[in-house]
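Everything below concerns the one structure shown next.
Removed from the display is one protein chain of the complex; every other protein chain stays in position.
Let's look at subunit A:
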């Protein structure tokens, strides 16, 4: 047996993703977002999270998946990693589960169009359910944003 991990499960399209509970500060319904001009397209803007201004990024955009219109189920998951506080827009967030760290396998090169370096691994949940664990510090890597911006130009 490995460690027990508590994981928040959210969905982007048909895939299910996981983030460790201790990295998540709060999960919010979609609130009005203030656009910040001249930033990368996946940076949707900033929100007021109880008096603190928090940037929000669209995780679909971040992973180069097609962006969709927000729905009733859309949520903002606010994570805090390495002193960065960022909100992720996801299609839905609906579960907290315990997984065994031993069941996390190394990710294949590409999963659903997402590069392996953003992933920590894939957890098998049984009944054929797979959970993609995110590598948050890589997802929030700012150097890459700068490169991305240069590519877009």
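Quick note on the criterion: a residue touches a chain if its C-beta (ideal position, glycine included) is under 8 Å from a C-beta of that chain, and two chains touch if they have at least 3 such contacts; residues count from 1.
Please note the rule applied: contacts and distances are computed from a predicted model.
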| item | value |
| --- | --- |
| Omitted chain (choose from "ABC transporter ATP-binding protein", "Chemotaxis protein CheA", "FAS1 domain-containing protein" or "Cytochrome c-type biogenesis protein") - UniProt protein name | "Chemotaxis protein CheA" |
| Among A:47, A:90, A:104 or A:123, residue touching the chain not depicted | A:47 |
| Contact set of subunit A toward the excluded chain (per top definition) | 32, 34-39, 43, 45-48, 50-55, 83-86, 140, 142 |
